[in-house]
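The complex appears here without one of its protein chains, the remainder shown in place.
Letters A, B and C mark the chains in the order given here, with residues in each chain numbered from 1 onward.
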Amino acid sequence: MMIDHPLLGLRDAQEFTYLGDASLIDRPDWQAEDAQETFHDYLYLRENPAGEHRELWFHETGDRSWLVVTRNTLTHEITKVELARDVARARGRSK
Amino acid sequence: MNQINRLTGGQINRNKELNFRFDGRSFKGFEGDTLASALLANGERLMGRSFKYHRPRGVLTAGSEEPNALVELRQGNRQEPNTRATVAELFEGLEANAQNAWPSLRFDAMAVNDRFSNFLTAGFYYKTFMWPKPFWEKVYEPIIRKAAGLGSISFEEDPDLYDKGFLHCDLLIIGAGPSGLAAALTAGRSGARVILADEDFRMGGRLNAETLTLGDASGSDWAAEAHAELASLDNVRLMTRTTVIGAFDHGIYGAVERVQDHLPQTIADKPRQILWRIYSRKAMLCAGAMERPIAFADNDRPGVMLASAVRSYVNRWAAAPAQEIAIFTNNDDGHRTAADLIAKGVKVPAVIDVRADASAVVGAELLAGAEVIGTEGRLGLTSVTVRLANGQTRKINCGALAVSGGWNPNLHLTCHQRGRPQWNADLAGFVPGPDLPSGMSVAGAANGQLSTAQALAGGAMGAVAALNALGIAAKPAELPQAEDAPIALKPFWHVQGGKSRAWVDQQNDVTVKDVRLAHQENFVSVEHLKRYTTLGMATDQGKTSNMLGLAVMAELTGKTIPETGTTIFRPPYTPVPMGTMAGRATGKHFHPTRKTPSHTWAEEKGAVFTEVGDWLRAQWFPRQGETHWRQSVDREVLQTRKSVGVCDVTTLGKIDVQGKDAATFLNKVYANAFAKLPVGKVRYGLMLREDGIAYDDGTAARLAEDHFVVTTTTANAVLAYRNMEFARQCLWPDLDVQLISTTEAWAQYAVAGPNARRLLEKIVDADVDISNAGFPFMACGEITVCGGLRARLFRISFSGELAYEIAVPTRYGDGLVRALMEAGEEFDVTPYGTEALGVMRIEKGHAAGNELNGTTTALNLGLGRMVSKKKDCIGNTLSERSGLSDESGLRLVGFKPIKAHDPVTAGAHLMNASGEISATTDQGYVTSACFSPNLGCSIGIGFLKDGANRLGEVLRAANPLEGQTVEVEVVSAHFIDPEGERLRA
Amino acid sequence: MAYSGLRIIKEALSGHKGWKPAWRDPEPKGQYDIVIVGGGGHGLATAYYLASRYQTAKVAVLEKGWIGGGNVGRNTTIVRSNYLLDGNQSFYNLSLRMWEDLEQDLNYNAMVSQRGILNLVHTDAQRDAARRRGNAMLLAGDDAELLDTEGVRALYPFLNFENARFPIKGGLLHRRGGTVRHDAVAWGYARGADRRGVDIIQNCEVTGFRIESGRCLGVQTTRGFIGAGKVGVAVAGSSSRVMEKAGLRLPLESHVLQAFVSEGLKPVIPGVITYGAGHFYCSQSDKGGLVFGGDIDMYNTYAQRGNLPVVEDVLESGISLIPALGRVRLLRSWGGIMDMSMDGSPFIDRTPIDGLYFNGGWCYGGFKATPASGLCFAHLMATDTPHEVARAYRLDRFRTGHMIDEKGQGAQPNLH
Partner (left out) sequence: MHNLKPMTALGADTPQIDQFDGLEISERPDFALASLSIRLGRDVQCAEQAKAYLGFDLPEPGQGHLSDPFSCFWMGPVQWMISAPHDSHEDLAVALKQAVGDAGSISEQTDGWCRFDLSGPGLTAVLERLCNVDLASLASGDARRVRLEHLGCFVWCLKPAEAVAVLGPRSSAASLHHALVGAAKSAL
């Protein structure tokens, strides 16, 4: 597979380490009443769609960026690649 | 007997005669021959035996799709089973043997199976061999396994090298037949980066095998000219002997180049083959088509061949399969064969054409509307029996029968990403479907464009389209006049009502009868058919048989072929040596070897090394007279605890953490608190996974307000760094933190023992105060040593002794260890390896990899209090789940044998002092154990249910695996200096 | 009709006219007591045991394609019971014992071949772990032997002992482990179930569940609605897709595991061997092909195909372990979609919806579990109580922190 790195262009997926569902960015609030429940769902009940999937890849033997890759799990077609840090900020993870 | 069937002409070099041996007999051939063509030229039709019935077999094809002519090529450690004689290039001294035949190819005892074929029908083995029960493994299976299989291996290590490589191009063209060459000329002239790959050693594809002309040149001459022009363009890379084996995601193709298989001897340091990974922006599949056979009674005799193969042998290799060759066809292609044979002076006794309206053939008798219903000849064809249109039968003498059942496009690579082919009625075959791998287009015969003119045009236009899509201007190469015959074919698959078996899959001995039985037993889905009968499962992957099988099944179900199913293919296109897929990363070079800064010095000292991940670390340093490793290790431990020892701990991961939020950040990735760690201090830290399980521990040293150096375990250096980057980029993206690994940049040594300080005082520069007051336990600092060299000093201890870790830039690591040893002489300093390190940490009750095994929590490790509940950190929430916070759960404790000489063994399971020893009574397990020279007995640490409350209890450590059960006392895991006075000394 | 050597002779002499279909192709009925979704090994086994051991009258197996086309038809055929943790031991112990009696039970030769499985160790820490595992196996009533280097050499003299990056320091031998002819397992169970009245319905895809007031009443399919007292889902890699139709999310991901077969060879590998320093395990089929595999491709996928890096990784390991295979040719590769769970262990459990049951999360260990999985799932559905050896396989175990994590990798499915 080839991943179109936002900064470096097409890179071989072999340079990356796969983590999975991009919703792992949305780490819950540890002080919430139902923290155990929300952390359970956050960690264990991940998206596993047959189709478009937003997922985290780490450019480990590359520039060490975490990326959010939108990829179709039926065809492997990649339609979008973002820097995970930007996504995290967009999802309100800034301090 | 020398090349009795060699004809005139052909693309062989008659000035270069080559000697070779097959099945123990000597022959001669010419440069440019394949093993198959040379054998045919010598009048040899028998080349192999079939898998199941051991039927005599000759070549069916002239290419890589060959199911029958499989041989063992070369000898000794280069012996190569299942090599297709049809693609093995002849070289001087080539030696090949028949396989799956005993005692000899001509007389094969196992051919007796053929007599019992009626009992050995499809899937018979599923219905028997069940009684008596033990007999399957003991009797039946060994016999079956011995009989099964094809070639054999030498069991010696393959001496050859295999390379990997990476290529980049705008357009990859797969196949150098008419369409591929036209595409390459078009793209090459446009200036695009082009790769043209073909599995043959001569480019041109069918152009080399046919007598067709392109313009006023012969097909092969035109191909040679095209090749020459392409070779002159440096934007075009020509790759002959290169098979594109697979189409992978996003334009990546795998290709195998056979660099030296055609050479008598391999050249030193050069690879036998190269696995290329080709990164293409666009790709064109121009792989042509394969002719398919027709099934009829005894259609598997040596001499029964595909018509196109007969033309290849006669035209390209000037080798006649026989003196008299009859033809059996359902299309005009068969007639072309007759013309070529006659032109070469080969006698054609008859053209048997199933089409009643077939047009006459010049120079040969046409039997229109006739069918072949049988063949004769034990080791080779002598005659065929024909049922004429009028129902009469006639015997026709011939040494070969050229069979043409139509053509199947070579669409294999279009299926590698699960693309589905489409039915094309004109060809009565499958053509590539719409769901091609992204970036791929198909041209020429592979796309159902069977005439030469169509192939040329398809290639040129295809290249233009592909390049234009890339924004590269291109215009189609001007193309010569070429044959443009329409497809004239009557779908015809197998001759009905033949008396004996008609073969569908020749290698696996699957006959029409077997397909019938599969249907009768409801194995009608194509996949069931394949799996039940093994149709298409042979080394040719059904290239010549799948369609036929489908067609027969379709007849039986009354459905159309496309309704019955499609044939879909998976990589590799043709079988690939496992060594080629492995490349160079094998043996000693399977993984890179990481050496510590003291490696050279340790070698001088005669150290014994051990693998720790990819690192090589000194395990112990034997001294004169020490005959057993325990002597060395015990000495290293005792000497260190008595005086001082030095150990290379460079392998620990080191991560530089900087930024004004560095402390806040560490507070989140460590379970324990770091915010208030003063500058100049080190703190032990425990890292949890988000699921609350402890996964790594180490230290963090605060060199400045905004600068920490974090250490991880050797094993988790990469993982911890990755997780910290995840936390930094994805969880807390606006903390001011910067990370970078410095593991390799610093050589780090532990200096441990009562005399550690006195030793170091001789190394660190005068202005550095390392007195207990000036540099107390858990202090750290950036200092200078040996007269001004920048260094880092940490007062931390894994051994439990007064200890420091000292780091200098790696290039000085060798110098430093020598300096430490020299300075330590007066204290009788000892280097110690990983064994002594392990012993001392077990004596001290420190957890390591065996304890941090991915299933244990801080609570289990006895570090429950470390997990701060006052802050958010990775893992703390889920660590509180009931299943992980059981107060009477596993706890880390120590074990001492009741009988001093009993061994405590890692991996033993803990059982109560009395009662049953079983999984249900399991109390825990020993994780680490060693002989403690300080306690004079074997000790261990491990996890015990409610361990904290069971100190003093006597248990049994059960190790049935090695037949030992020993009584142990539960003790604190801190065997030595539990109050930690030594490390603060 | 019963299969036997005599029968074969009789048929051979009478033109094989007597062989009956191995299973019927019935039209789906409107209502069944129990409907099993998924005609793979586990689904067919469940149906077989429901009919043979739990006397369930009306059972149907619904398969979207052809039976045995899932992982039971695309695996490396290994059976074993070499587990470490409580939750798994007794289950796989039962499964292996069931394999040992399977052929006589089914009257179908699935070629259960206990050729022995050898897990190599290359470091002291690996040996410690192997010892703990081996002892766990013995304590649970399975077999295990700890071999040293010479013990390994005696069994596999052609391994790389001299020139290895990671020397072989021994291995854990599990003699009762081995291989089984995978397709035959599906066919044997299908035939056995069919003979006991189970309707096996191929080309029948489940498109939805009819759920009313918290109870599952049946399934919508491409061949119409089929009512059921109880519905059991055993669809491996498709688990998330199917259960999603019932509004359920599962703690698992779908990943592709590639497997490989070489050209046919005269006998090379006597048993099953797994490399401890890389991703490679290998056995040899009765037909002569080396059957081998390694690690999954690491990314979520439903495409039954993999990519080059994993192939290269597997072969690097393979040739490093067995240098004599260098000139042997890789013939074919394929991919199966694995239902990789969050702790590497499976689920056999009720769901929050009455009458809807789930069997999945088998990762790439589903094949060896087939008999016990079928029996335990049948037991659960027939009695509404978990089978005693499958109690730990609960869907809610992550809520309570009762993971069954043999590899200690945590909530990272692609690492199990």
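What we mean here is this: a contact is a pair of C-beta atoms (placed from the backbone, for glycine too) under 8 Å apart; a residue touches a chain by one contact, two chains touch by 3 or more.
The structure displayed is predicted, hence computed values, not measured ones.
Chemist: Which shown chains does the chain we cannot see touch?
Modeler: Counting the whole assembly, the omitted chain is in touch with A, B.
Chemist: Decide which residue listed in B:A224, B:A745, B:M821 or B:I917 touches the omitted chain of the complex.
Modeler: Touching the chain that is not displayed is residue B:A745.
Chemist: In the full complex, which of B:E527, B:D814 or B:D977 touches the chain missing from this view?
Modeler: Counting the whole complex, the residue in contact with the absent chain is B:D814.
Chemist: Looking at B:E31, B:E137, B:D163 or B:D902, which makes contact with the chain not pictured?
Modeler: B:D163
Chemist: May I ask which residue of B:L556, B:A673, B:C786 or B:M821 touches the chain that does not appear here?
Modeler: Result: among the candidates, B:C786 touches the missing chain.
Chemist: If you put the missing chain back, which residues of chain A would it touch?
Modeler: 7-9, 12, 14-15, 60-65, 83, 85
Chemist: So that we can see where the missing chain sits, which residues of chain B does it touch?
Modeler: Counting over the whole complex, chain B touches the hidden chain at residues 161, 163-168, 193, 269-271, 274, 277, 279, 584-585, 589, 591-597, 599-600, 614-615, 650, 656, 658-661, 706-707, 734-738, 740-747, 784-790, 808-816, 819.
Basically, only the chains that are shown with their structure count from here on.
Chemist: List the centre-to-centre spacing of chain A and chain C in whole Å, with centres computed as mean CA coordinates.
Modeler: Distance between chain centres: 30 Å.
Chemist: How many angstrom lie between the CA centroids of chain A and chain B, rounded to a whole number?
Modeler: 28
Chemist: Enumerate the residues of chain C that touch no fewer than two other chains.
Modeler: Within chain C, residues 303, 307, 399, 411 contact more than one other chain.
Chemist: Two or more other chains in contact with one residue: find those residues in chain A.
Modeler: Where chain A meets two or more other chains at a single residue, that happens at 1, 13, 17, 19, 36, 40, 43, 75-76.
Chemist: Please output the residues of chain C touching chain B within their complex, sorted ascending.
Modeler: 3-5, 7-9, 12-13, 16, 19-25, 65-66, 68-69, 73, 86, 89-90, 103-104, 107-115, 122-125, 127-136, 138-141, 144-146, 158, 160, 163-167, 181, 183-184, 187-188, 202, 262-268, 277-278, 284, 286-288, 303-305, 307-308, 311-312, 315-320, 323-334, 397, 399-403, 405, 407-411
Chemist: Which of the residues in chain A end up touching chain B in this complex?
Modeler: Those in contact with chain B are residues 1-2, 10, 12-13, 17, 19, 24-25, 27, 30-31, 35-36, 39-40, 43, 56, 58, 60, 64-66, 75-78, 83-85, 87-89, 93-95.
Chemist: Under the touch definition given earlier, write down the residues of chain B that touch chain C in their complex.
Modeler: Going through chain B, the ones touching chain C are 51, 78-82, 118-119, 121, 124-131, 133, 136-137, 141, 144-146, 148-158, 160, 162, 164, 246, 248-249, 252, 254, 275, 277, 416-418, 513, 517, 520-523, 525, 527-528, 531-532, 534, 537-539, 541, 570-572, 575-579, 581-583, 585-591, 593, 610-612, 689-693, 695, 849-850, 853-855, 878, 881-885, 905-909, 917-919, 922, 925, 927-928, 958-962.
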